[in-house]
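Certain chains of the assembly are absent from this excerpt, and the rest are unmoved.
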Amino acid sequence: MKTNPGRFFEDYRLGETIRHAVPRTVSGGERALYHALYPARHALYSSDAFAQGCGLPASPLEDLAAFHVVFGKTVPDISLNAVANLGYAEGRWLLPVYPGDTLRSESTVIGLKENSNGKSGVVYVRTRGLNQRDDVVMDYVRWVMVRKNKLDAPAPEAVVPALKPALGAEDLVIPAGLDFTGYDFALAGEPHRWADYAVGEKIDHVDGVTIEDAEHMIATRLWQNTAKVHFDATFREDGKRLIYGGHVISMARALSFNGLANAQMIVALNGGAHANPCFAGDTVKCWSEVLDRAETPAPGVGALRLRLVAVKQGAKPFALKGEDGKYLPDVLLDLDYWALIPK
Amino acid sequence: MKTNPGRFFEDYRLGETIRHAVPRTVSGGERALYHALYPARHALYSSDAFAQGCGLPASPLEDLAAFHVVFGKTVPDISLNAVANLGYAEGRWLLPVYPGDTLRSESTVIGLKENSNGKSGVVYVRTRGLNQRDDVVMDYVRWVMVRKNKLDAPAPEAVVPALKPALGAEDLVIPAGLDFTGYDFALAGEPHRWADYAVGEKIDHVDGVTIEDAEHMIATRLWQNTAKVHFDATFREDGKRLIYGGHVISMARALSFNGLANAQMIVALNGGAHANPCFAGDTVKCWSEVLDRAETPAPGVGALRLRLVAVKQGAKPFALKGEDGKYLPDVLLDLDYWALIPK
């Protein structure tokens, strides 16, 4: 058998590290495509001159683009036989990625727990993205439910890693040289600074984008994420292509510019849930809630912990969960992240 | 309120200059996307070697791509509450834009006239695109009808700028070094030179492209033009996404290659009307009319003033307006521009 059958639950060993295939060199092409696929307008990722004014050598690749590249490489080894994508935690962006950098990924199995039905189990991995100098550019924990192939394979000792519900300000890694003391608010697009956001404040980002199959496939392929369900209309019984959850993340983050234009850099991913599937024809909108605020040691740089909620057409303003504690059916994404913003 | 409500008619002051947000560094990525989105084949914008043979340091970004970038930045400040895009005038391309350049825009209010209904008014702006050295790479005048928010706001003194109906040959700025004396007509794709075009001549450009929602959204986002009406299918009552007028301009210009392959560089925009809206599923074709011819001081370089008319399926050849003087319903665009062509 020459094709990749993917790994099943019984194929993972606690502590093993999987080197994922197909490293990728990024260029201005990936940058331009990111701007073509999402209404991304954060100035630091749009203009070399603006980024240099913030102390960086040039405009980096969007943080979420770097995430998608790193994540995409893990799919053939981690989620080909996954039944569900259960969660993210402790995600950190450690180094900006620039055109010319080559990214690869590796994942260490940090937890395993077979389900009581004996047919599947939960695999926890800590994934690292590395550049051509073997510097770690980001890492995050992800856990997925994976089918067993051999149902009689013995259950491994259950190990569930202790994960932080959210990273704290002390966990955030600020890019070297970042300095917002000369920040140009007019060029960035909004006057609101760190002190203008209050914990508990909610922002309706107003704009919406109706999703096309061609667009989410172009985006998902760009990250070399080739899970069948995103591309093959004959795969699901309903003939629909399930949209890669990361496409919704990037769409919502880009739409959040309107109200959070100065929340420039994403530095941590505390958690995230793909609450409901998204399909072509859905119109994605989003809202944010300020969850926390923190100082950072970098000049002029503050941090906001934000909840970013993507919804589809017909959603009620700021509605997240029903009385049963479950996500409402028109909620697509509930993401918890830290961003850097000028003080 | 954190999101941008846009400006209303009473928010503009004669003489004020608005610095538009989100500067953008362009690369080979934007170039490749332009060629992927439009059937663009003008050799000077396709090949560094060809451009160097014409005296330029490299192949510039398509003139219309530069226009779209500059224009896109003005949308949040100028046309978010616009009821209608009324016209363009005195547009000039002053410097070629190359990969690596960073563009930003600013607009000066040069005219204001409240409508007699007291509910809206016309705003005239002169917009400049600037590069990272603060050189002006293009400027143009645009006027739009904008809603009033406070209907009791006093009407400003009416000022309507005097605008040239068309720029003259003396107004055209020829890129430094441009020299068509060694022009390679075979590589450019057609033998027709300046002297082969007669004033009054009309050319049916034959080819057509059927427009997809995914394509115009990708294009429009690439220029960071985020007007809702182009992206959100829930915005209009008919569920259609209105196609950015600039998408039709670029599509028509690219299709005009077949018959005007040597009309390489656009140097002036005399005027333009988006005669009727364009929607996904429309098939865009176009025709041109030679309006004027002029010499230029650059070696081997002549200029043609051209009318470029985009139409949709079913249009009669070369038909523009009805007996009532109004554009026929299948006319999408009527553009008046100057292009440089070898003599």
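Labels A and B are assigned to the chains in the order they are written; within every chain, residues are numbered from 1.
Simple rule for what comes next: a residue touches a chain if its C-beta (ideal position, glycine included) is under 8 Å from a C-beta of that chain, and two chains touch if they have at least 3 such contacts.
Since the structure is predicted, the reported quantities are computational estimates derived from the model, not experimental observations.
S.K.: Count all the copies in this homomeric complex, not only the 2 that are shown.
M.R.: My count of identical chains over the entire file-defined complex is 3.
Definition applied: only the chains that are shown with their structure count from here on.
S.K.: So chain A and chain B are the same sequence; what rotation in degrees superposes their CA atoms, nearest 5?
M.R.: Here the rotation carrying chain A onto chain B measures out at 120 degrees.
S.K.: Roughly how many whole angstrom separate the Cα centroids of chain A and chain B?
M.R.: Going by mean C-alpha positions, chain A sits 36 Å from chain B.
S.K.: Inside the complex, what are the residues of chain A that reach chain B?
M.R.: Against chain B, the touching part of chain A is residues 27-33, 35-41, 43, 46-50, 59, 99, 186-190, 192, 196, 203-210, 212-215, 218, 258-261, 281, 283, 313.
S.K.: Would you mind writing out the residues of chain B in touch with chain A in their complex?
M.R.: 2-4, 19, 21-30, 32-33, 76, 99-100, 102, 104, 132, 212-215, 217-219, 221-222, 224, 226, 228, 231-235, 241
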